[in-house]
Structures are given as structure tokens and as C-alpha cells.
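Of the protein chains in this complex, one is absent; all others appear in place.
Read from first to last, the chains carry the letters A, B, C, D and E; within each, the first residue is number 1.
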Amino acid sequence: MQILLINPNSTASMTAQALRTAQRVASPGTVIDARTGKNTPVSIEGFSDEALSVPAMLADIRAAEEAGAEATVIACFDDPGLDAAREFAAGPVLGICQAAVQAAMVVAKRFSIITTLPRSVPAIEDLVLRYGASQHCRRVRCIDLPVLTLESEPERAFDLLLAEIARARDEDRAEAVVLGCAGMSEMTDALTAATGVVVIDGIVVAIKAAEALVGAGLRTSKANSYAFPRQKD
Amino acid sequence: MQILLINPNSTASMTAQALRTAQRVASPGTVIDARTGKNTPVSIEGFSDEALSVPAMLADIRAAEEAGAEATVIACFDDPGLDAAREFAAGPVLGICQAAVQAAMVVAKRFSIITTLPRSVPAIEDLVLRYGASQHCRRVRCIDLPVLTLESEPERAFDLLLAEIARARDEDRAEAVVLGCAGMSEMTDALTAATGVVVIDGIVVAIKAAEALVGAGLRTSKANSYAFPRQKD
Amino acid sequence: MQILLINPNSTASMTAQALRTAQRVASPGTVIDARTGKNTPVSIEGFSDEALSVPAMLADIRAAEEAGAEATVIACFDDPGLDAAREFAAGPVLGICQAAVQAAMVVAKRFSIITTLPRSVPAIEDLVLRYGASQHCRRVRCIDLPVLTLESEPERAFDLLLAEIARARDEDRAEAVVLGCAGMSEMTDALTAATGVVVIDGIVVAIKAAEALVGAGLRTSKANSYAFPRQKD
Amino acid sequence: MQILLINPNSTASMTAQALRTAQRVASPGTVIDARTGKNTPVSIEGFSDEALSVPAMLADIRAAEEAGAEATVIACFDDPGLDAAREFAAGPVLGICQAAVQAAMVVAKRFSIITTLPRSVPAIEDLVLRYGASQHCRRVRCIDLPVLTLESEPERAFDLLLAEIARARDEDRAEAVVLGCAGMSEMTDALTAATGVVVIDGIVVAIKAAEALVGAGLRTSKANSYAFPRQKD
Amino acid sequence: MQILLINPNSTASMTAQALRTAQRVASPGTVIDARTGKNTPVSIEGFSDEALSVPAMLADIRAAEEAGAEATVIACFDDPGLDAAREFAAGPVLGICQAAVQAAMVVAKRFSIITTLPRSVPAIEDLVLRYGASQHCRRVRCIDLPVLTLESEPERAFDLLLAEIARARDEDRAEAVVLGCAGMSEMTDALTAATGVVVIDGIVVAIKAAEALVGAGLRTSKANSYAFPRQKD
Partner (left out) sequence: MQILLINPNSTASMTAQALRTAQRVASPGTVIDARTGKNTPVSIEGFSDEALSVPAMLADIRAAEEAGAEATVIACFDDPGLDAAREFAAGPVLGICQAAVQAAMVVAKRFSIITTLPRSVPAIEDLVLRYGASQHCRRVRCIDLPVLTLESEPERAFDLLLAEIARARDEDRAEAVVLGCAGMSEMTDALTAATGVVVIDGIVVAIKAAEALVGAGLRTSKANSYAFPRQKD
């Protein structure tokens, strides 16, 4: 099975990290087609960064499906262009925020999310509402660190995450914590080990959910909302 | 006062119609800077049409504000890129769907919306939820006509709208009807006259709301969510 | 254009303040017909104060419309009698809470409200729910000061507001603050200047919204909910 | 135990009917103090009828409590002035809509409400939302008959109610039906007998709930929202 | 009137306490048939404790109704098996959580709930949502004490409740407090006396509500959801 793993921003090292995470959990026989945004922002930190990354992503989805991809995972926690991607794609499209929120609703009754910058908090809150998880999500938190600093200062990021997970556990009584940025994925196991908290990474669960939906024989419904774009002159 | 009226799609005749509507209701002294999408879809009929029209729109907002625009109206009922536009803009940004829904909540207790294609119905329902109007909006209806047919077959479109407004009034007990496509704006008065129903056009109310917010001295808050995009390398 | 600005309580100095605020932002050609509650409570601080102020307000709306008023602004943040007023009025009726909440949802993604007494907090929370802004409103706060003390001890009120705005910004991450009492309107600009926060006053935005709706040709829908009262023996 | 049963409108025959209903179900030892609105509308058919009936009602509550009333039932399905009444009253105050909705949520999982005029439908829908019953209430229906016609043409009203109950049962799969007007109370048993449907009358359940709350030793909390009105000069 | 008061757990002393509370508030002529869970957990502290107590409870409801019970009160704040019980019962079935929440919504506008263990907090939050009280319930709190410790260390429990009620009043601005465990019922009056806060015990209000619904002539609707179980081979 071939899965497109698309990093909408243009930072190749983030794609590489996402790919390593995906390959670590992919089933035997799953091939990950990892792609990086072309001429898109170097990181997605706000609504316009999202908007500027979607057109290239749509082109990649089309290309990847023509090359055999059966499902798509968008490796950015803002789930940029998720509805549009589903319109372009024949296979199922997973956003890592939605996938993580759905997994969290299964393994815990209350969870918190920890993202990077404060400006991303309201955007993620809106996603939580849209995915029907408002009753389950205690709080969207942040460590006030730009996305790329996760890579440039990984130890500082790790310590900030440790402290924020502890706050989520103690102040929110969160029963699980969702990491709110694709760039945090390789810290997941160490964070779990250090805190004892169930920590959920969106790339991990989205790759597995993509395999699951393909294995279930499901494809994106082309009736109405997610029909392919209309052909126009 | 200068207001940017942006038609995100690339059909200049739709921009012209929007401009005529805007100019008809603008206050003396208001100058409308109407712009048409460049290399964007000819009409917005789905999520990917939206996504493909936003980057050009953001560039236009920046250019228009540099040229003196104090507020922006996005003349497409899907409110494409509304959050991103607010991030780019210093002045207030009005989506015609949000503006129409807010006006409808003031002049009526229950309203219905009538859009073009069935595939736009769920997208608009999601906007209604996001704008907090679920209790007030009886139903999102459609006339099952592509956007550009509003221009090419105006009489057919008018008749379909007449019939659907009657259904909204009789089946939904809608107290007002919101027209769910920018391309319907020049039919508003005739529809009101023919049905006796309060018919609300998004361009009209968005232009007036833009003038109102500028007149109130309000600009887009640059604290957090709608801060200007971060400068990155 | 003639707009009725009604202060439902019987304190003429509050009406005068509201009028000054309204006149400062009104468009050229807009005439404000300011009226004060007759035999109503001196301030609206609870549900029964509201109830006792509505009948006189309804009479004033009828009289003002007969005298040429095209729209009505109710200058009390509890929006007392808003539905009843819309039933009595032919023109659009704006409550300053609804108008402020709608404006806040356009210029910011998350806002907080600051009112006077603790007892008004739940009442305003209910309005926020009713206006569909629960996801956008972080918190309704108060300075624990009676309404009339805003006038008698303006410096103390100002300092309390300053401190509470800072809390809204820092604790709630509010991106804008709505002033939750008509009596605060003349402090708006100074509060914005002192804090750098976008501060929204209901009278200002309601006057502008009233002008906007009249300019858009909209009147209160007389179909169903807001039909004029039935004539009975 | 003494219970104030207040009919906010000024039609004494409706008060008499409400009193007969109340006395039929009251416990031994319960004394009903029935009062009729003074100089209020002859029926409550809209928001301004509500507003015009509240001040007299508040005066009656104060007088009745001074005369020994331990609880209050407002015998109008719009629950006019409910919050204000709770502010004035020391004892618990029951609105017949809230009482009926709460009872319906106990004896059935899904119910519909049937009121008189179409214009009352949205008002009652708003109450249903406010009382937290949106998931339980299938639909608010009406028989399109003015309130006083329930008295002047009881047979016609009965037949219309019969037909509408059947629709609620068959179209809504309502498991119980709430009668949405105090003037329908004496038809309750006959409607149940004729349809086999559980029919709930607000006066009946509100009187019993009033007895229950007094028997439980509960009074209206005077902390914050429902504190007695502040004394002002 | 005969009312079944069922303690789903198997601790007879808790049944005895519930019975004393019930008898203290029951009307003359009301006979309480108190029953204790057979082979069920000694306390209900989680979802599986609930599940393991329901089958015996259903059998008791059937037996008690055959012995003349006209209504049932489930004396556990998790309302275990409430829907199932309503299916088995002909008379109305009251859960003490639902009854307390409904009473709180009448006598106060905002309330908090205080339960025993942290693990019960999310379960009760879900009930609050289901009963439509999310807007009214400020917070579900706990004293972090196992249920049976309420009996074995009553003074410690009392002190913890005192402190938590104070926090609900001061931090949540709760206008009433609901006790979130049947085992707290005999402390209600002392807690009210010591704090001045309106404290609501579920057993008290459920017994009174049961009397009220029977007095109103209402029984569980057997149409659809709560129909008796289908007879199967």
C-alpha cells in the first residue's frame, strides 16, 4: 500500500522527520511517499501560512494518486486544506489533528493538546469544535516556541513540553496529551517515558488510520461535498 | 473611505456586478476598489476552488491596503480565506456570509439561506455553525444551478430563486432569506418585491458593515490569532 | 437618517453620555433622538431592573418611529427587551451587547467582556450563548462596581477597568475586550490608548450598525416572530 | 403550603381554568393563591405581550409572598419574566415551560411541544435551548389558533390538537407531547385518552414541582444572579 | 404512595442513610421501599461499578413495581442504568443526578457539583451535558475521597466538603452547590448552615420529584425508547 505523506511547508528536514516517524510505525508492505511543499512557507504558523501551502499540496495529491497513492496524510497539525484535499483525492485523506483527536477520544475521556505558538491555540480550538471533541478536550496549551525551534533547540523544546505535559496532567486532569505540531513527533516516546502520560502524536495515528481505512476498503465519498472539482472552461 | 471589494474568482463580469451592487449602497465618499482573482477558478464551487483563490486574494489585500484601502469585503459566499485575510489585513475584513448571517440575526429570528449547488450546502452549514447561527438558521437550501449560470440564464435563475424563497417561507417558516452566492446580488430587490420576504444580500450588508467598522474606529486586532504573519527566512 | 438612542434607565446623565458617544461617531446627516427611561430604575443591575424598564421603552420606540426614527439602539448592555422592541419597531433594532459581540467576532477571534457587577455576569453569558458567540468569548469578567459609580468615581472605575483588561489579555489571551456597560463608553479610547488592546464599546458599534442596516435597506422582518403585536380587544 | 399561581395576562377566565387545574392536582394542605394580570394584555402572544405583563407580575409576587406564598408558578408557557421573578421572590419560581420540559425529559426520551400561534414557535424553541432540552425536543409545533380561541371554540381547538398530537407521534416519533399554552390545560386528560400519547400540561407539573421544591426545603438562591434587586435611591 | 428507593451498591448502611434522608422529606402517606444491591460492588466508583450494579437493580425495579411501587429513585449520583430502568419501569424513574441538576436550574442560575473521587468527575460532566445543564454548571469538583470514607471518616469528609463549597462559591461564583454522591446526603443541612450556600442533595429532590410526577399522573412513556423490553425466545 502506498501512502502520500505530505508536509505542506517547505522545510525538508521536517519532512524527513515525519517520514522517519511514519516508517517506524507503518505496516510491512506500506510504502510512504513523502513530499515537501514547494514554494510554501518554511513553517505553518497561522492562517495565511496555511493558505499559502494548500495549492501546492493539492497538486501533490493529484500527482501522488496518479503515481499510485491510496491514501494521504497531511503532516501539519492545523490540518490545512483538509476539505480541499478530500475533494482532490480519491483515497481517504487524514489530517493529523483530526486523527489524533479521534484516537484520543478512544483511549481517554479527557485530553489536552500542546502546540507551539499562542497564535495557533484558537485555530486548534476551532478544529476541536469542528471535529466534535469540545467535551473531551480540556484545553489547548502551547509552549510559546516557533515551529522551527523544535529542530534548532530540541532540548529546550523537550523541557518545555515536559513542563507543559505536567501542567496538563495536574491542572486539567488530562488523561492523555496530544502533541499539537508535526515537528514534535520524534519526542513522543521520550515524553511518555519521562512523564508516564499517554502522549499521542498525530503522524503516528494518521499513518495507521490511513492504512486502516484503505484496509477497510473505504475511499473518499464523491457524492456532494467531496466530489471532484467541477470541470469549467 | 476606500474599501477593497475582492471577487476571489477570475470572472470579471461577476466583479462588475458586485461593484455595481456595492456602489449602489455605498455612502457618499466611499470609494470601492474592486479586484478580480488572477489565475483563480472562474467560479468558487467547492473547497478546492476556494483554496486555489486565496493566495492571489492575500496579495491583493496587501496591495490594496498599501494603496489606501481601509477595509476589505470578500465577495464570495463561502468566505474563502477569511481568517488568512484577517491576518494579512490591518483593516477589518468582512466575509459576505458572516455579514449576511449577522444582519439576518438582527432583523429576523429565523432565516434560511439559498445557494447555488448542492455541494455548497454542507460548506455553508459549517460556516453557519462557526458564526454561531445554528439556532437561527432554519435550513441551507440550493437551486441546483452552477454559479455562472446565474449570469448566462438569469431568468431561469430568478424563477428558481422565487420558488425556493417560497419554500423557505412556507416549509421552514423562514422570516428572512439570505442569498447564498455573490452572483445573486442584483436580483435582491426584485426577489423582495415579488415575494414580500425580507431578502438579504451579502455584498450589500458587508459593504455597509465595512463602512460601519471603519467609522467605529475598529481595525483587525493584531494580538495573537490575526497578528501579521511571522517573518521567517 | 434619524436614529432612536434609548437609555432604558432613568438617569439622564447616562443618556447624555451615550448621546455624546453616539454623536462622535455618527455619520453626517444622522440625527440621534436620545431618550431616557421614564419611571424606570436609575440603573439596570439585574433581571427585574430590565423588566421594569421595558414597557416605557416600547412606548418610546413607537413614539420615536412616528416622529421619523428609522432605527433603534438600546443603550444598555443587558439588551433588555430586545425581542419585544423588534416586535414594536418597523426599523432595525440594535442591542449594544449583540452589536459589540458581532463586531468582536469580526475583528478578533477570541475576546472577553468586562461588565460592572458580578450579578450581571451570568446574564451576559446567556446573551453570549444566544448570540452564538460562546466559542469566541473567553470569559465574562466584572470590576465589581455599581453602574452609577462609573459616573461618580470615574477614576476608580478607569483603574479597575485597566487592571481587568490586563487580566483579560494575559489570563484569557483575549484579542479584544468588549466593555459590558453603556456607562463605560467615554473611557473607550483612553483604555485602548493605555493598554494597546482593541477595546469595543457597544454604543459606538451599534450606532454604526444601525446606520449600516438602514443604508442596506433592511427593516425588521414582520413575518412571524417580530410581527407587530396582534390587535386584541 | 401556599402557592402563588399567577396568570400574567388579564383574562380572568384563563386564571379560573388554571386554578381549577391546579386544585385538581394539589396536595391536601396546599392552598393556591391565583392572581390575574392587572392592565396587562388579554393574552400573551409575542414578546411585547410578555414584556407588558411582567411589571404587574413582579408586584404580585412581592404581595403574595408577604401574604405567605412559599412558591410561585407562572401560568404562561412563554415563561415571561422568569429570571426577574426569581430575583423578586424568596421562594422557588416555576415557569410552566421549564417545568414541563423537565418532566418530559424524565418520562420520555424525545418529545414535541404544541403551541397556539406560529409566532410563538421560535420563542419556545429559544426556551428549549435555554433549558438544555434541544437534544430531547423533536419539534415545536402549533395549531395556528389565537390563545383566546381555545376558550371560545374549545371543540375546534381540541380537534386541532388531536390532529397535531398524531403528527407529533407519527412524523416526529415523539414519545410524549407537551401542551404549549396554559389555556390547554383542561384538555390534557381527554387528549391522552383519545390518543394514547403521554400528554404533559405545564400547570400540572409546575404545581407539583413547586410543592416538591418547598418540601425539599429549597428556596431561590440569593447569591449573585437571583439576589434581591439592589436598593437604589 | 409507594416509592422504590434503590441503592445500587451492596452497602446496607448507605441504604439506611438514604432511607433516613428520604423519610425525613417524604410526604405523609408516602412509603419508601428501600433496597440494596445484591452481589454488586460495595460502592460505585467508576463505569464498571455502575455496569455491575444495573442487572440486580432492574430485577429490583420489577419486583418493587409488582409489590406496588409507583415510582423509583436511583440513589447513586452516577445515575447508573437510568435509561434501562425507565425501560423496565411503568412508573417514573428519577436519577438523583438528573433530579438535582433540574432543581439547581430552578433555584440558581449557576451551580457547581462536588463529588468524591477525581475519576467520577468526567462521568458526571457527561451527565451534565446529557441533561442539558452545561451552560448552568460552572464546574464539577471533587474532594478526592473514596465513597465509603464518607461513612468511616465523616468529620474529615465534612471538612473537605466545607472547603470545596467555599471554593465553588468564591472561584466559580457558584450560586448553589449540588452534592455529587448519595453518601453525602445527611451532611446537607449542616453544610448549608455552615456556609450559607444553597446546598442541594439529590436524594431529597428526587424523592420529592417522584412524588410530584406521580401526583401529576405521569408515568414513563412506553412509546418507543422506553417501551418495555421486547419479548424474545
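The rule is simple: a residue touches a chain if its C-beta (ideal position, glycine included) is under 8 Å from a C-beta of that chain, and two chains touch if they have at least 3 such contacts.
All figures in this text were calculated on a predicted structure; none of them were measured in a lab.
In the full complex, the chain left out of view touches A, B, D, E. Listed residues A:Ile3, A:Ile114, A:Ala157 or A:Ile200: the one in touch with the omitted chain is A:Ile200.
Per the touch definition above, the residue from A:Leu19, A:Ile44, A:Ala157 or A:Leu213 contacting the chain not shown is A:Leu213.
Summary of contacts with the chain left out: across A:Ser10, A:Gln23 or A:Ser134, the touching residue is A:Ser134.
Screening A:Arg35, A:Arg110 or A:Arg141 for touch with the missing chain picks out A:Arg110.
Subunit D meets the missing chain through residues 109-110, 135, 173, 175. Looking at subunit B, the residues touching the absent chain are 118, 121-122, 125-126, 129.
As for the chain not pictured, it touches subunit A at residues 25, 27, 83, 86, 92-94, 98, 102-103, 105-110, 130-136, 169, 173-176, 189, 197-198, 200, 204-205, 208-209, 211-213, 215-221, 223-226.
The rule is short, and it goes like this: only the chains that are shown with their structure count from here on.
Touch-path distance (fewest steps) from subunit C to subunit D is 1. When every chain is reduced to the mean of its CA atoms, the largest separation from subunit A belongs to D. Distance between subunit B and subunit E, defined via averaged C-alpha coordinates, is recorded as 51 Å.
The geometric centre of subunit D is 27 Å away from that of subunit E, both derived from CA atoms. Subunit A and subunit B have CA centres that are 31 Å apart. In subunit A, the residues touching two or more other chains are 118, 121-122, 126.
Chain contacts here follow an irregular pattern that is not a line, a ring, a star or a complete set. Contact between chains, as defined at the top, is found for A-B, A-C, A-E, B-C, B-D, C-D, C-E, D-E.
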